[in-house]
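Pasting a structure here, questions to come.
The complex is shown incomplete by one protein chain, all other protein chains being positioned as in the whole.
Here is subunit A:
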Amino acid sequence: MSAPLLSIEGLTVALPGGGERAHAVRDVSLTLARGEVLCIVGESGSGKSITASAVMNLLPSDQLRITSGRVRYEGEDLLTLSERRMRRLRGDRISMIFQEPMTSLNPVATIGVQIEQVLEAHGVPARERAGRVQELVRAVGLPDPESIVKRYPFRLSGGQRQRVMIAMALAMEPDILIADEPTTALDVTTQAQILGLIRDLQRDRGMGVLFITHDFGVVADIADRVAVMQNGEVVETGPIERVLGAPEHPYTKKLIGAVPRFRETQADESRDAPILSVRGLTKIYRSGGLVRGVREVRAVDGVSFDIRRGETLGLVGESGSGKSTIGQCLLRIASVDAGEVRFDGQDIAHATGRALFDYRTRAQMVFQDPFASLNPRHTIGRSILAGPLAHKVPRPEAERRMARLLERVGLDAGAATRYPHEFSGGQRQRIGIARALAVEPDLLVADEAVSALDVSVQAQVLELLREIRDEFDLAMLFITHDLRVASNICDRVVVLHRGKIVEQGPVTEVFSRPAHAYTQELLGAVPGRSWHGDPQQGATPTHPIPVQQGATT
């Protein structure tokens, strides 16, 4: 390989005093060659995004100070460049795309204008700009280029917005593209398209791409080389085949071991009568009113399924498929417009008063965002006791239950007197599980319960949920967008598309022999399929490199 395009040498960024770590990033050295995709992979807090921002000289200097190191590009140290020189480089020679396509575009300017502004800022003459905008819009595969440039961001989908961001980043044909989790907020099928686009554009233009991600599946799909970061340090770098196939550092092994994989063996099927049976469940959202006329959206449209005790049913689909709405209808946080929800023989779809109150002890929920699901002003103990106390369980008995549950989910009894902000995401999710179990439910609905967690924590929480389901003989409804997670924990799955069920059955069967075209498309889009096994081909990795198993401690 030729001389590196970009080299980061001994980069150290100090954190403000009083934190648990003195450095956000410590002694990081990396190189990026022309025409190469370097993935920086790590969990939250590993310093991967800070490293990327440091290259662009975009760190908030009052909080994160670069204490040592160099970032070399074309013989110059970017860290010592004047703000004016740096501004000329940004967006021209080095450009960046971000995670959140919803907030990184200006909502009050058309996308054509926004792309043009990049060209204008870097001195492209006015008469050339319109043509260049058209070229770029075409290059990133946006439909109908002539009319789409006149649209405002809110009329575009998340994937289309990310394409606009890429068009803006590529406007000046940069040497280096920095992509900070560019597909994390997108659905899998969209993610697969954007990854393909970045890969194609990178090959055509010979760019160097610095790609930040937390997902090893994405790494497997896009990277040439990988750098693994932990607590602000690079623990391992190497070509993708070596790092994924034969990781050396224990942390890399642990991370790779924690990546959920498609399961091969089918669990024993529960033979009990269903505890929950849903028939023709329908939920309609109405908007508008007198002036504009009522608009109806069928968020859930005639959905039917059963769940038995001791069984986990997965509800999978992309955003807008209605999976979360179903969970909310079952728990009566959202009202049911039509259909029947029978729990233990009783229809609870329209239950009120006493019947609904009693149902509240039997069905519980674990929420997605561990930061939003606990009241920040209540101690953990108060949050967990609220349920039992509302249902007139005597306080000593409720406290005994709480102590038992805290221990069961792996927290010490002292946790009860502390506040949510003192816990990590994984711990909060455990607290959320303890809170749900405190009323001794029969049905547990887990709505994206592990989606906000890092992979290693994700694996632990999944394991906890599995154990608890068996111990308490729960029926579990597991709502997720991640097919790998679903395959891991579910016995049966229901695949949803635009509020309707397209396919349902035992998880191994649905994922290895998907009958519906949409299921096939979803499975095809799962990142890193070639690496961690393709369920449609008997779950054996087709990648020539053997997958390292074990190291799941």
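Remarks
FYI, contacts are C-beta pairs under 8 Å (C-beta built on N, C-alpha and C of every residue); 3 or more make two chains touch, one makes a residue touch a chain; residues count from 1.
One rule holds in what follows: contacts and distances are computed from a predicted model.
One chain of the complex is hidden; its UniProt record names it "ABC transporter permease protein", one of "ABC transporter permease protein", "3-isopropylmalate dehydratase", "Pyruvate dehydrogenase E1 component beta subunit" or "Cytochrome aa3 quinol oxidase subunit III". Shown as candidates are A:P60, A:G75, A:G131 or A:G345; the residue that touches the absent chain is A:P60. Among A:A22, A:A109, A:I333 or A:A515, only A:I333 touches the chain left out of the display.
When you scan A:R34, A:R360 or A:H516 for touch with the missing chain, the hit is A:R360.
Only one residue from A:A22, A:A246 or A:A390 touches the chain missing from this view: A:A390.
Contact with the chain not shown here comes from a single listed residue; of A:A372, A:A413 or A:A515, that residue is A:A372. Within subunit A, the residues in touch with the undisplayed chain are 60, 62-63, 328, 331, 333, 357, 360-361, 363-365, 367-369, 372-378, 383, 386-387, 390-391, 432, 435-436, 439.
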